[in-house]
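What you see is part of a larger complex, with each chain still in position.
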Amino acid sequence: MSAHKLETPHEALQRLGITLPAMVRPVAAFVPAVKSGHLVFVSGHIARKDGRSWRGKVGAELTVETGKEAARAAAIDALSTLDSEIGLGKVKRIVKLLVLVNSTTDFTEQHLVANGASELFAEVFGEAGAHARSAFGVAQIPFGSAVELEVVAEV
Amino acid sequence: MSAHKLETPHEALQRLGITLPAMVRPVAAFVPAVKSGHLVFVSGHIARKDGRSWRGKVGAELTVETGKEAARAAAIDALSTLDSEIGLGKVKRIVKLLVLVNSTTDFTEQHLVANGASELFAEVFGEAGAHARSAFGVAQIPFGSAVELEVVAEV
């Protein structure tokens, strides 16, 4: 992890071959993120693929591995929002993730799916990316997406 | 929205014809809201109708439109709590909503249901009501309510 101290989040993204997409504007009556004091609350981001909802239930249509990729995709979109609204360089710490997995009622590996998001934050922010987290299975997610991700960051 | 700058939240409620009900005391071992620093964490409020739980699953017994009305009802109760515990006039910003929709496993429009709450906060607080948000479908909600709403506000 020590290498991360030498690179900025944007340099880490470049090393990882990730180009942040344009921020996704909410389709509903809310905003992408709100800063209050030193905390930034980033709205729930659904997983997308090719610009559309990454649909499916993990445990049914989707495997753990695909769910993990979807979680990573949601994390990339959340990074785009953080960058547009705050600037990744101003992020001091990723504080907490809430990872909602669109699950069948007998799928019990939401933690492995959520790692797709957690590992990306660690790769991009190094030690500052080590976060608290809750992950669990929900009945459904808007647009039928496989994963929804909410982030609290410190600036 | 500019008109909102000229009116207080209470004036906005009056214009909307909304009379805040008496605050609902939790029936369990917790409190309606906790202030910590400049943030107020408002407990999850279930949707009520005529003083009782507004029961039903969206996608089964309830339509999107009814779910949206239920979300608005939960928001009115959360406003009552904010007013009783803090005072609406002291709210600087609605920071984040967590909107839980009691959904069937194939209903995917939780965002439209949640707009019932989001739009009310915008109507009452104007720009200060623009919030971050996560909305998703859950297996059930206490008392079988259609919607549960948690609020973080800045004072």
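We call the chains A and B, going by the order they appear; numbering starts again at 1 in every chain.
The definition used in the following text is that a residue touches a chain if its C-beta (ideal position, glycine included) is under 8 Å from a C-beta of that chain, and two chains touch if they have at least 3 such contacts.
All figures in this text were calculated on a predicted structure; none of them were measured in a lab.
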Overall copies of the shared sequence [whole complex; 2 in view]: 3
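Criterion: only the chains that are shown with their structure count from here on.
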Intercentroid distance (Cα basis), chain B paired with chain A, Å: 25
Chain B-facing residues of chain A, complex: 26-34, 36-37, 39, 41-44, 57, 98, 100, 105, 138-144, 148, 150
Residues of chain B touching chain A in the complex: 37-39, 93, 95-97, 103-112, 114-115, 118-119, 122, 130-139, 152, 154
